[in-house]
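With one protein chain removed, the remaining protein chains of the complex are shown where they sit.
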Amino acid sequence: MLKVNNLTISFTGREGIIRAVDNVDFSVVAGSTTAIIGESGSGKSVSCYGLLGLIPQPPGQIESGSALFLANDLLQLDKHALRKIRGRDIAMVFQDPMTCLNPYMRVGAQLMEPLRYHRGASRSEAKRQALDLMAEVGIREPAITINYYPHQFSGGMRQRVMIAMALINEPRLLIADEPTTALDVTVQAQILKLLCDIQAKRDIGILIISHDLAVVADIADQIIVMQEGKVVERGDRATIFRRPQHPYTRKLLASIPKGQKAPSPISPNPLVSVKKLCTWFKQHNETVKAVDDVSFDVYRGEVLGLVGESGSGKSTLGRSLLNLVPATSGQILFDGQDVIALAAGDLKSLRRRMQIIFQDPFASLNPRMTVYDTLAEPLLLHKLETRSSVAERVLQIMDEVGLARHFVRKYPHEFSGGQRQRIAIGRALATRPEFIVADEAVSALDVTIQAQILELMQTLAQEHGLTMLFISHDLAVIRQLADRIVVLHNGKIVEQADTTTLFEHPKRDYTRQLLEAIPGKSLL
Amino acid sequence: MWRFIGSRLLQAIPVLLVVITVTFFLIRIAPGGPFSSEKAVIPEVKAALEAQYRLDRPLLKQYIAYLGDLVQGDLGPSFKYPGRSVNELIAAGFPVTAELALYALLVALSIGVGAGVVASLRPNTAQDYIPMSAAMVGICIPSLLLGPLLILIFGIYLDWLPVSGWGDMPGDKILPAVTLGAVYAAYIARLSRAGMLEIMTQDYIRTARAKGMPEWRVVVVHGLRGGLTPVVAFLGPAFAGLLSGSFVVETIFQVPGLGRFYVQAAFNRDYTMILGATVFLSCLIVTFNLVSDVLNAWMNPRLRGRLGSST
Amino acid sequence: MHFGNGTEPQGLDPHVVTGIPEMHVIVALFEGLVTKNPYTLEPEPGVAKHWDISEDGRTITFYLNASAKWSNGDPVTAYDFVWSWQRALSPKMGNQYAYMLYPVKNAEAFATGEITDFSQVGVEALDAQTLVVTLNAPTPYFIQLMDHQSTYPVHRQTIEKFGNAFDRFTPWTRAENIVSNGAFRLSDWKLNRRIAVTKSDTYWDRDNVELNGIVFYPTENISTEERMFRVGQLHRTESIPLDKIPVYRSMSDSPYVNAPYLGTYYYLFNTSEPPLDSLKVRQALSLAIDRKTLTETVLHGSTLPAYSITPPGTLGYQPPKVFEHDVQRAQELLAQAGYPDGKGWPGLELVYNTSESHLKVAVALQQMWKDALNIDVTLANEEWKVYLDTVDQMNFQMARRGWIGDYVDPNNFLDLFLCEGGNNSTGFCDPIYDDMILQQAPRAKTREERYTIFREAETRLMEQMPIMPIYTYTSNHLIQPGVEGLPSNVMDWINFKYLSLNRDQDQGIAE
Partner (left out) sequence: MSTVPVHTLADAEIGSSLWRDAWLRLRRNRLALAGFAVLALFILVAILTPWIAPYDYAQQNLDLGAAPPSADHWLGTDIFGRDLLTQIMYGGRISLAVGFIATAVALIIGVGWGAIAGYAGGRADAVMMRLVDILYALPFMIFIVLLMVVFGRNLLLLFLAIGAVEWLTMARIMRAQVQSLRQQEFVEAAVSLGLSPLVIIWRHVIPNALGPIIVYTTLTIPSVMLLEAFLSFLGLGVQPPETSWGLLISFGAETMEEYPWLLFFPGLVLALTLFALNFLGDGLRDALDVRGAKD
C-alpha cells in the first residue's frame, strides 16, 4: 500500500547540511502494522512527516526518493493534492494528545472538521459520524463529551479522541508517532489494544513510530530499526526479537527494563519517617487531597520505589518530603528532625542532606546557566568548597556522572536529554546528600538512555550509600532499582511490600492491574 | 466566576479609597487655587467664593463631606464651570471619549492584528520587517505629531476629511480614531506577531495540517484564537489607556470628550472635577482590567474553570 | 456665522464669568444700558435710549427704551437694572468684575460687605423707564462701563426659578432655561463642542440685525482653530500661530487683520530684592533690549514696540517715551550699578507661564542681554496656576506680565502701580504717584488737563522703572472674505448687530 524507496531528507542548519534521513526504504501493507524503532534523532519521525509534506521547507529538503501510495508518488504531488490525501487517506496520531489537540476548540468541532472539509459532509451528518466513532474508540457518553474541550479529558481519553479524529475519514493508512509515550502504563496498554482492534476491524495499514521496542512487541508485524538516519535492520517481529543481527538492535532489546535488584541488607533504622502526611490544595473552591493520610518509612541505604499513575499524588508526596510543597498536616521526620516544623536556617542546612531529581531534565535546569554554574552553585552556597577549589570539584562531579569535562561551559540546551539528566543528577549529588528523591527521573528518556541513567543511579547510590525514594509510573523500572515498593492511588497508599513479594503476590487489584499493563511481557 | 468578580471588585475598594484620599490632599497642596486669576481677586470676593464651595472649612471636614457625597454618587459642583455639576460634565464628556476610544480600538485591532499576523507568517522576511518597522515608528510617533500630519494630508491638502469636530460633519470621526489608535495598533501588531509565532509552532497546528486543512484555515481557525490571547489580555489596559490618554487627540481634533475636561480641570485646579474624573477613570480602569481578565479566561477554555482560585 | 472662540466658556452668567470667550457669547446674548460703535468705540444707545449727566458729573439719568424686551417678551425695566446691579455687587456672587461698578456711590462698601442695605447704593429706578445713578466722584469713563458684562441686566424671575438668586451655580443659563435681552438668544450649548445663538425676535433693534445666528466653537489648540479656519469651517478666528503670520500676510486678499489693541506686554521687576532693587540695573536691562527687532523678527510684526505701560492712542492719550534702545547707555548704567561688563553679576531668573510666544520673547531677550551686557538670565517657565501664585506672592526676580484694558482710559493701566494695587506685584510704591492718580486726576476739569496729569505720572513711573514695557499688543484676526461689520478697534470689541455675511463671497460654509 505504501512503498518508500531511497528516501533522503536533509536539513540546512548553522553547522551545515545534516542528513536526517539517509536512503531509507520501508513499506506498509494493508491490514498489517509496520513499526519504525529508533532513538530520538534517529530520523524516524522525519521520514514520516516528510512523506506528508509536514516538514518545513526550508530548512528541510527532500533530496531524493519516492513514496508510492495508491499509485501516487507522494513526493511528487503538489501541495494541494497532498493536502487532499492528508487527513483523508493517510491520517496521523501524535505523541502528546494534550498539545496536539487544539485547546481552544471543542473536540466535536475538531473531530468533524476533516469530515466537513474533505468530504463536504453536513453538520448533522458529521456529528452523527463523530458520535459513532467516539463510541467506537471507547469514549464514554459521547453525546455529552462531544462538547468538551480537550483539557476536560484525561490523557488516555484525549489520545482516543486523537485516534477517532484520525479515523473519521476512514483512512487507508494510519501513522502513529509515539502514540503512547506520554501515557501511563495502564493507559498505554489500552491504547495499544485499541489500535489492534481497529486494524482488525477496518483492515487499514498502520505505521507506528516508537523508541521502545517493548511497546511494539505485541502489535508490530514488520519492524524497522533506524539509527542516525539509516535503517540498520529490518525484519518481522519474531526475527527481530529472537535473532537480532545488528548490535544496535541488541542494545535496544537489552535496554528494556527487566530483572530485579538483588536484595540488599537494610539497616533497621529509618532515615525518613513519614507520619500521617496530608497535602491538600484548594482548586476551583474544592479541596484536592493530593496526598491523604500517608505513612511510611525509608530506611537508611534502601531504595524505596513509589509507584502510581498520573494524578495519584506521587510527585506531590515527593515534593512534600523536601518541603517544596507545604504539607497540610502530619509529620516528616528526617533523621529525627521534623522537616515541616523547621526554621528557615535549619532547613537550609537540612537541604544539603536531601536532594531531588526531576522528571524533565530541560525544565529543571536553568537554561541560562552553564553546567559549571549549575554544579558550582550548591557547592558555594553550602560552603563545601572555596572559590579556588570549586572548579576541580565540579570537574570531579562531571566525571562521576559521566559527562566529558570539556562540556563544562555549555548550556543545558546543548545537551541531549540523557546528558541533561546527568547534569541534574550531578547537581543533586554535589552537596553529598544522604537522601535523594528521584521523581520520574528517567520517564522522559528514550529506553536506551533510560537504561544508562538507571545504571548510573544504581552505581552512585551504592558508592555514596544513598537512601533514595524512586518515584515512577513504570513498575518495570522500579523493579530494577527498588528494594521495597509503595503503591499510591488517589493520594492513599494501596499496598506496600518488598519488591519480590509485590511482583509475585500482589494483594490488591489495583496492583495487579499495574502489573498487567507492563508492555512487552511476551519478551520476558 | 461570580465570586471571582466579586472579590476583585472588593479589592478595588481600598484602591479607590487610597486614590481618592491621596488625590484629594495632593491637589490641595498644589500651588494655585481654582479662583486665582491674572487680575488679582479682591479678598472679599475670594472669601465669598470659598464659602460657597465649602473651601473655608477645615480640610479634614471637607474631605469627610466629599466622601459622604461620593457615597451618594454626587461628585459635587464644578469650580470652573459654575452651574455645572461634575456628574454632568462627565456625563457630557464620557460618551464621546468612549466612542472615540472604541473606534480607536477597532482601528488598532484591525490594523494591528492584520499587520502582526501577516508579519508572523513569514518571519524575518520583508513581509515581516516592513509592517513591524512601521509598527515601531507608530509606537514612538506622538499623537501631537501624527494628528496634525494626518490633518494636513487628508484634511487640507487632499481635502477628503474634516479637520476637526465630532459628529458635526460626515467623516469627522475618522482621523481622531486613527490618530488615537495608531500607537495601540503598533503595540497590538507586536503582540499578535509574537503570539502567532509561538502558536504556529504548536503541536496542534501540526495536527491541523496533518488533517489536511488548507493553510488559511490553519491560521484563522486554529492559530488566531491562541495567538491573540496576549492581545486580549492587553485589551483591558489598552482601552483604559485610550480613555485616559485621549486628551491630546481630543484637543487636536476638537473632540468634546472627557480627556479635555480632565486636563483642563487639572490646569484650572477645578478640585471637584479633578477628583471626580480621577475616581471615574479609576473605576473604569478597574472594570476594564476585570473585563479583560474575564474575557481572557473566556477565550481560553482551560482557564474558564479556574477563575475562582486565581487572584 | 461660525466663530472661533478659544476655550470653552466657563458659563454665561454675566455676573460670574471673566474671560474673553465668555464675553463674546454674552455680548451676543445680553445688552447693557449702552453699547459701543465698533468703528469709533463711542457709546451708542443700548437698552437706554439716551442719558443725561448732571452738571457736577455725579448723577447720571438713563432713559430706557420702552421697546426693549426680554426674550420671553417681558419688558426690560429700570427695576431689572437695580436688581441686577445688586446681584452683580453682592459679595456672595464672588463677581470678580464687581469693581466695574465701584464708581457708583457706596457700591464698593456694599461689595465688600461694609454695608448690607442695598438701598444706600447710588442706583435707583424712578419708574420703569428711568434709572438714576449717583457716583462717588465725576467718572468720565462711566458711560463706557455700561457695556461691560457685569453691568448687564439679568432676568430676575428666571434666576429665582432655578435657584438662589445670589448663588454662582444656578443653572439658569442653560439653553432651555435662559432668558436674555440681547440681539440673539441661546439655542444650543454643547459642552466643548459648540454654542449656537439665533437671532432674537424680541430684540428692540431686531430689524438691524443681519445675522440669523452665530455658532461659537471652543478650541484650546490654536493650531486646530487655525486649520479649521483654513478649510473654511470658521468665519473668524483670533488664533494664529506666530509662524503662520507671514504666510497669511503674504496672501493676496489676505484674511489676516492686524490692529492696535488696548494691551501691554511687560516684565515685572521685583524691586525689593537685589539686583533689581537697583534702579540702574533695571534701566540697563530695559535699555539693552531691541524691541524693534524683537517685534519685527520673532513676533513677525504682530506687535508694536512699547516704551510705556499705557498703549498709545488710548482715546487721544499719548504716553511719554522716556527712554529708547541704547546699548552703550545700558552698559554704562550696568557698570555704575557695579557690574561692569557683567562682572560680578549675581544672576537673574525670569519667570513666565508656559506658552509659545512667551517663550520666544524670553529666549530672544535672554540673548539680547547676553550680547549687550554680557549677563546671564535664566528662564523658568511655570504652569499657569503656579505662575499666578508666584507672581501674586512676589516670589520671583523678574516675571512676564500682560495687561489688557477693561475700558479705554489710561487710568485702567496706571492704577496698577498704586502702592496698594492688587496687581502691582513689583514692590514699587510712590506716594506722589498715588496722589496724582487718586487725587489729582479725578479732579481735573478737562480731558486735556487730566491727560497731562496722567502723562506726568507715567513719566514718573517709567523713570523708576518697576516694570519693563516690551510691546503693545495688537489684535490678530483671520476673517473670511465676505464677513462685514467686523472692524478692528483697540478694544477688539465686537458688536454682533453690525455683522453681516456677504453671501456671494461667502464660499459655502455649511450652516
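First chain written, first letter: the chains are A, B and C, and each begins at residue 1.
Following the convention adopted for this analysis, a residue touches a chain if its C-beta (ideal position, glycine included) is under 8 Å from a C-beta of that chain, and two chains touch if they have at least 3 such contacts.
All figures in this text were calculated on a predicted structure; none of them were measured in a lab.
Among the displayed chains, contact with the absent chain in the complete complex occurs for A, B, C. Among C:L41, C:V257 or C:L359, only C:L359 touches the chain left out of the display. Checked against the full complex, the candidates A:C196, A:L347 or A:A497 give a single residue touching the omitted chain, namely A:L347. Contact with the undisplayed chain is limited, among A:G229, A:P270 or A:P378, to A:P378. Here one chain is not drawn; of B:V22, B:L106 or B:I130, the residue touching it is B:V22. If you put the missing chain back, the residues of chain C touching it would be 223, 241, 243-244, 246-247, 293-294, 297-298, 354, 356, 359-360, 362-364, 366-367, 370, 378-383, 386.
Residues of chain B that touch the chain left out of view are 11, 14-15, 18-19, 22-23, 26-27, 29-31, 133, 136-137, 139-140, 142, 144-145, 148-149, 152, 262-263, 266-267, 274, 278, 281-282, 285-286, 311. For chain A, the residues touching the absent chain in the complete assembly are 13-14, 319, 322, 324, 344-345, 347-349, 351-352, 354-356, 358, 360, 363-370, 372-373, 376-378, 380-382, 387, 390-391, 409, 411, 413-414, 424, 427, 431.
Operating definition for what follows: only the chains that are shown with their structure count from here on.
In terms of Cα centroid distance from the overall Cα mean, chain B ranks first.
By number of C-beta pairs in contact, B-C leads over the other of A-B and B-C. Computed from the mean C-alpha positions, the centre of chain A lies at a distance of 86 Å from the centre of chain C.
The centroid of the Cα atoms in chain A and the matching centroid in chain B are 48 Å apart. With each centre defined as the average position of its C-alpha atoms, the distance from chain B to chain C rounds to 39 Å. Within the complex formed with chain B, the residues of chain C that make contact are 7-8, 10-11, 13, 16-18, 91-96, 98-99, 111-113, 167-174, 190-194, 217-221, 223-224, 227-228, 230-231, 233, 383-390, 392, 402, 422-423, 510. Residue ranges of chain A in contact with chain B, taken from their complex: 52, 54, 83-88, 91-92, 94, 96, 99-105, 113-114, 117-118, 149, 151, 162, 165, 282-285.
The touching residues of chain B, when paired with chain C in their complex, are 30-33, 35-42, 44-49, 51-52, 77, 80-84, 89, 92-93, 148, 151, 155-156, 159, 162-166, 168-169, 251-254, 256-257, 260-261, 264, 267-269.
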